[in-house]
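Note that one protein chain of the assembly has been removed; the remaining protein chains are unaltered in position.
Entry: chain A
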Amino acid sequence: MSLSQPDSSPTDLSRGRSSAPGSDRESVSHRSPELALPSANVDNLKRRAALLARTRRFFEERRYFEVETPVLSRDVCVDVYLDPIAVEGASGERHFLQTSPEFAMKRLLAAGAGSIYQITRAFRDREFGPLHNPEFTIVEWYRVDADANLLMEEISDLAQALLGTAPAERWSYREAFRRTLDLDPFTAGNAQLAEVAQSAGFHDREAERDDLLDFLLATRVQPELAKHDAILLHGYPPSQAALAEVATEGDVTTALRFELFVRGIELCNGYQELRDANELTRRQNEQNEKRIGQKKASLPTDSRLLRAMEIGLPRCSGCALGFDRLAMLALGATSIQEVVAFPADRA
């Protein structure tokens, strides 16, 4: 797998010189002494540690209490594009390395824990690049009695406190597409979306509507967001609600889901949390069908979270933040490999 790090020698390739050095298969041996050393320098690791302490202080000052939940669990979030790593111990029972601590944290909320946060490791198989590592540090928090609006305010405060960004501008998903593509993501037909995506270089004739929207968001809208310090994108299509509630405003139904983009980099994803166990089951089944359609293994849809939701999840909003990306932005780095000691290729 290639690291796709920032191009250090553009001249080698700019002339199509196929014999240029470095163009041969770059098979880095696992015995290579370079891979014994961290990819981040020690100074960056110290600054990362200080940022971690400041992150904890932010939540402690707001009276969140820090919790710990299993990294290895029987339950798993079913999402077509989140691939958990399954682990089988000697007992033969299958467990999953958690793609986020969401399920277990919500079980604590149902038990009356109040507002909670956690800084832990999450795992997503095969995600590797300048902004991805299959094992990463996630900051996740839930605030009881908070709606999407209140949590968006808190996310903006957090970015200001830890990154020194300007207060986050709020753009609706619809507005963002209209501004950058002159296209309404809620009313445009699939054929129109496919045409725009194809002209932007997307090579997938079987792409579904959400795939087209994701592609356009990642390749056309995000570069526009990069021109701003901090933007909270909110009001996603209901098909992308994941674990968020949906609401109807005017002529559209949107998911009460929001994401923070700092200088164009996706940093946080939050929801006004879905509390209806039946609706969660319906969505998880739908995601499983999509997984099967893409020839991926189906995942168990039953979970202890469902049982807890049947007992009752308090009204709350929650958010997950990629800490490695936060550190990258705080330190002015251009890849998370500069702020992680041993990324997957050195792990």
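The rule we apply is simple: contacts are C-beta pairs under 8 Å (C-beta built on N, C-alpha and C of every residue); 3 or more make two chains touch, one makes a residue touch a chain; residues count from 1.
We take it that contacts and distances are computed from a predicted model.
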Chain left out of the displayed complex - its UniProt protein name, from "Elongation factor P", "Iron ABC transporter permease", "3-oxoacyl-[acyl-carrier-protein] synthase 2" or "Alkane 1-monooxygenase": "Elongation factor P"
Contact partner of the left-out chain, one of A:58, A:103 or A:128: A:128
Listed residues A:149, A:180, A:240 or A:281, member touching the removed chain: A:240
Contacting the left-out chain in the complete assembly, out of A:58, A:202 or A:323: A:202
Hidden partner interface residues of chain A, rising order: 1-2, 4, 7, 11-24, 26, 79-82, 126-132, 200-204, 207, 210-211, 214-215, 217-219, 240, 242, 259, 266, 269
